[in-house]
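As structure tokens, the structure follows; a few thoughts come after it.
So, chain A:
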Amino acid sequence: MKTCNILRLAALTSSLIFSAGAIAADSFKIGLILPMTGQQASTGRQEEAAARLYMAQHGDTVAGRKIELIVKDDTTVPDMTKRLAQELIVNDKVNVIAGFGITPSAMATAPLATQSKTPMVVTAAATSSITEASPYVVRTSFTLAQASVSVANWAGKNKISKVITLVSDYGPGKDAEKYFSQTFTANGGQIVESLRVPLMNPDFAPFLQKVRDAKPDALFVFVPSGSGASLMKQFIERGMDKAGIKLIATGDVTDDDQLNGMGDGALGVVTGHHYSAAHPSKMNKDFVKAFEKANNGMRPNFMAVAAYDGMHVIYEALKATKGEGDGDALVTAMKGMKFESPRGPISIDPDTRDIVQNIYMRKVEKQHGQLYNIEFDVLKDVKDPGKTK
Partner candidate 1 sequence: MAELLRVENLQAGYGEAVVLNGVTVSVEQGQTLALLGRNGTGKTTFMNTLAGATQYVSGSIQLGGVVLHKMPQHQRAAAGIGWVPQERNIFKSLTVHENLTAVARHGKWTTESVYQMFPRLAERKTNLGTQLSGGEQQMLAVGRALVLNPKLLLLDEPLEGLAPIIVQELLQAIRRITREEGLSAIIVEQHPQTILKISDTAAVLDRGCVVHTSTAQTLMEQPELLNKLLGVAR
Partner candidate 2 sequence: MESASLSLQAHSRWKHLETVFWLFALLSPWLLAKHALIINEIVIVALFALSLDLILGYTGIVSLGHAAFFGFGAYSAALFAIHVMPDPLLGLLFGAGISLLLGALCSVLILRGSDLTRLMVTLAVALILKELSNKLSWLTGGTDGLQGVMMGPVLGKFDFDIRGITAAWYSLAVTFLLFLLIRRLVHSPFGATLTAIRDNRLRAMAIGIPVSTRIAVIYSISAAIAGAAGALLAQTSSFASPDVFAFDRSADILLILVIGGTGWLYGGIIGAIVFKLLQDVISSITPEYWTFWIGAFLIALVIVGRERFLYPWKWFAKR
Partner candidate 3 sequence: MNTTDQEIVLSAQGLVKRFGGITATGNVSLSLCKGARHALIGPNGAGKTTLINLLTGVLQPTEGSIFLNGQDITRLPPHQRVHRGMVRTFQINQLFDTLTPLQTLALTLSQHYRHGMRWWKALGNNHRINERCEELLEQFHLAEVMNQQTRHLAYGKRRLLEIAIALACEPRVLLLDEPVAGVPAGEREELLATVTALPEEVSVLLIEHDMDLVFNFAKCMTVLVNGTVLTEGDPDAIAKNEQVKAVYLGTEAAHG
């Protein structure tokens, strides 16, 4: 009998914990599922901090409803993401699910959003196809296609004609490779070679050496933000900049979170991305300041801004629906939403529910003794090229 009792006790305790939130019956709940531990943990950290900052700045009551944020760690395991989302929807009766650090997590959860008619705000994962997985998906981060196409366009206009691409071997990487190559060759450029590195890759040396031996005009890179720093250092260490090879990349490589530690070697690296902590607008300056203040000096990066805007989209949709939590209404309200974000003006494409935003070309420069991505060119209102062909 003891087993039984203990099991029951365990079940009871867990149900107490699960249902603790359910007391405030009328609150509007947002389930934020993020990788909080493991190798993607910094994404989770940035996003959670930004979401909390948004709530602190804009109050936790919207249209008469109290906003409640429930954060879950999915340890970057897709079936876990799905289960957590399912529990949030079924048990906690959340009105919106948000977060999703990696594409498979988002993909695994999307059918659930459809089934339960719950808006799913993707604030991190960046593969094009995610928004097509469910009519309830709304994205406030970016797609790699957006960034890659912009970089390709810029490269074509800047005397770069031979390029090697180097991407991490997974969904977003393949997207980056595909859209960069498409655009770049369409503009008359030549892709010398397409390299894919394993996601778990401790040493970039062999790949970089291959690039160096091939001597292209530029190397186009996409790796997830954690590996960016070490790639960059190895790029410099290999003397590739001196051999006349330019490094062009999506903004993941010069992630604001890490940029400062990369050292002067990063100076001059050109990237295309939708957000820089140095974006020269008042709104952004306030955002960065508040974020750094609330988080021990941690600089917000593009993940943070995506979560911040994600919260904004949810808040505004709630306002527009006058506090009604209905999923369809919320998604309808989100479609076509247009507003000023710390990254600049953005909108949600009413047809694809994907984000439309400016992609900035930036160069790493030093300001006030710190390294920043300084914007020098902009491509306005870029839609996800993955869906516009």
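Regarding selection, all candidates are chains of the complex that A comes from, given by their letters.
In the analysis below, a residue touches a chain if its C-beta (ideal position, glycine included) is under 8 Å from a C-beta of that chain, and two chains touch if they have at least 3 such contacts; residues count from 1.
Worth saying up front: this structure is predicted, and the values here are computed from it rather than measured.
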item: Chain A in this complex - touching candidate among 1, 2 or 3; value: 2
item: Interfacial residue positions of chain A with respect to candidate 2 in the complex; value: 1-4, 7, 10-11, 13-15, 17-19, 34, 36-37, 41, 44-45, 48, 71-73, 75-79, 82-83, 86-87, 89-91, 103-104, 107-108, 111-112, 115-116, 127, 129, 133, 169-171, 174, 198-199
